[in-house]
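Take this structure, written in structure tokens, and hold onto it; I'll ask about it next.
The complex appears here minus one protein chain, its other protein chains still in place.
Per-chain residue numbering starts at 1, and chain names A, B and C are given in the order in which the chains are listed.
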């Protein structure tokens, strides 16, 4: 039984483990103040642009998307301020109310494809006039790639960024799969764009080859102060912070991060191409490492004998959408064997 | 410059990294539902006793002491219930208000040696009659070993446990350094005793050879329900939970956990023996891996040229207490070289 | 300018103020432990039924609907448990995220008429399997009358109650306007039914003649323990709790509570009857003291010269729904004058 269920099915890319081995017995400072965490931050900063704002971005290493989201959002907001998010957002659905547990309401909105657009936000703003009987929308949460595989283009993100600034809204991006998004075919966005167009976003390592680890990038100066207190208070400050630093240092040493994401995308594209050639439809238009083909129930049952994946959504009496996820660890020969099923 | 600052100065014991390498490309379930996490829980359970209660203890793997403490305590208490803790407790001082951030007051009490005794708790109970204008004391938090190196004996823990039961108080133990406590010379406590005498406690891996990772043991049935929801909500549920499972599986495969703790204790004892022979006093009576000798300021300044450690507390005009911490990674030959300084 | 904006436009029914005057200089205990609060609770209990459960219901007096809702709900739930509510619910829209501020997510659902039915709840349950990545639905929040004037019948509430019990859900009713609901024409529900069919509900005084004050009735034994701690912690325990007790004692002395609600309903019915006779439609079918006629924009503009009311919702280019609210204080002669406008 081979699994296409997730991009965290194996442990870590061998180079990651090797880097941990190589630095294992070095003595260093705790809590992310070690040389590797600093070097990793510097490497990432070099991808954020040449300007002063990029070079002064704060970078913090945390462990897990929910931890990163809840720490960032609860640090950025005052108690009466709320989050706007697509109803498919991870923070809406799959974080067990982590944001609400820090005291903040999420105002969710339906979208066609998991991506938030200015008009969607405007609808929320329209029903939230400046009125103390209602929460005050203050932070827009997007995911790139989204939870259903779609990715933002530069123009889309620029529109969103401008709209947020005009409306005094913070823009925060959940980048659990930002590697896959930026490495996707036709994507014209870069990490520097992500930095320039958001107030903060994170670069997900867990789903792109690391043992665990997410790098939060804060570019808005007003959100930087005392952030490490929040990481500690919410339980996210690792004693051996170097474990995260060493991993991101390796991921950003020579492009490994994007190479791994590119591989995952190519594996997904192989599957997609074959299925399209067979005439199957897809639930969403995904160039990233999560694809959602719509398959006959009978075929799904047959596939389930040898392959693990999630059945995502009922389409009609005869068909369901399924989710296939590929990763840095997905082997091309196995994918080719898988494709013989169709 | 060699460091005696902490027990998280190096990364992980080589066997830990090797175990991660050996299992690296296995596909498995996420979120701690993998075979290694299950096997690790089973190994730990075998140390908890033969009775039904031991065998049905819930074991959860989390990452970091603060994360474990805040998740456990906030799950166990209703909003008006408070924690009793020694004023030296990690949750009182060094968790940036993590417990209060989940809504609970900590009622702290001074102690002679970092250990809580029934009389200390009784003083808190005396000034908290059943009165809705005050919080309701409900959970007693101890650390073993304590933050100042002392350890509980079996009789002491039995007294505390009985007192808590009689007063309808939950007993929770922060075991960030439980390995060092249980492996300390003359200690008559075991993991089975910890399980039997507390409602919940955790076994700290981070400070005893793991990359990171703490194993929370919940023996009180009434505290078990839905605990995984709380891990997730507080950001502690790792996608690659196997990373924690594999490490604890290795630590408890053949006694590595206690072996590492024993080594750390022996290294501390070497230093203590020499310093006592030289007539130096100690701030606390510590058989564990943290010792607090009281040294002349002049000697401290000389040591600081080649050795890193914390100056802990001013004693008088001429002397300070310092903290030396040893670990699984402390090399005996370096300790012997260090001792030549005295 | 006469106002139909709200049912809290005037202060209090004269008998309420008289009762305060009559008892003003009596010395009594603070914090709701006075003789009037006890007598008021006893009077209310006499409306709750003859059985042991009714006679042992806990009754607490609080001040304001938001305060009552947030105190009750946060006391009843564990951190990972969530509330199910219609999207029109006061807690969803008009409490500035008060429930989320205590840490709990609200799962909202659209309804045709503001009333929740088993099928609506089932839809939420269907997408929340027992999965620690999502919140656990635990409490169903209804309002009676609803925020759009509709009221529950006995059969409807019985169905809801049974469904909740079968699904281990708590049923809580926001009774800000419970007086108007129970006094509405054709309503077959009583306070005893409300007690019998919910786990807790509150009887709103603020919108039915009191200065302020809501009486929370808790019938589920498992929700009673230590509730006064929660009132205090959330800021709702009045030093002069007698002020609430005296008012509810008066409201329930001889039926004043229902008399006032009945008057409010009759005044609304006068308006409704006239408007229906003129052929106007209504947004909802409301027998209570809030009615929502759909009027031509031109007529609305004319009315606004002399009468205050809220324009509620745009219907089409030419028409809006407006809200007229009547109360114990609404004078029949003024209503008759108002009706000449149509």
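Criterion: contacts are C-beta pairs under 8 Å (C-beta built on N, C-alpha and C of every residue); 3 or more make two chains touch, one makes a residue touch a chain.
Computed from a prediction, not measured in an experiment: that's the story for all the values here.
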Given C:117, C:207, C:274 or C:319, the correct residue touching the omitted chain is C:207
If I consider the whole complex, including the chain that's not displayed, which of A:9, A:233 or A:289 touches that chain? A:233
Under the stated touch rule, tell me which residues of chain C contact the chain that is not displayed. 2-3, 6, 8-12, 14, 17, 20-21, 23-28, 30, 63-68, 70-71, 95-98, 101, 206-207, 211-212, 229, 232-240, 242-243, 246, 329
Where the missing chain touches chain B, by residue: 79-80, 82, 93-97, 100-106, 132-135
Residue list for chain A contacting the dropped chain reads 31, 74-75, 78-80, 102-103, 132-133, 135-136, 226, 228-233, 237
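The rule we apply is simple: only the chains that are shown with their structure count from here on.
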With chains as vertices and touches as edges, which is it: line, ring, star, complete or other? complete
Comparing chain centres built from Cα atoms against the global Cα centre, which chain wins on proximity? A
How far is the middle of chain B from the middle of chain C, if each middle is the mean of its Cα atoms, in Å? 50
Would you pick out the residues of chain B that each touch at least 2 other chains? 229, 232-233, 237
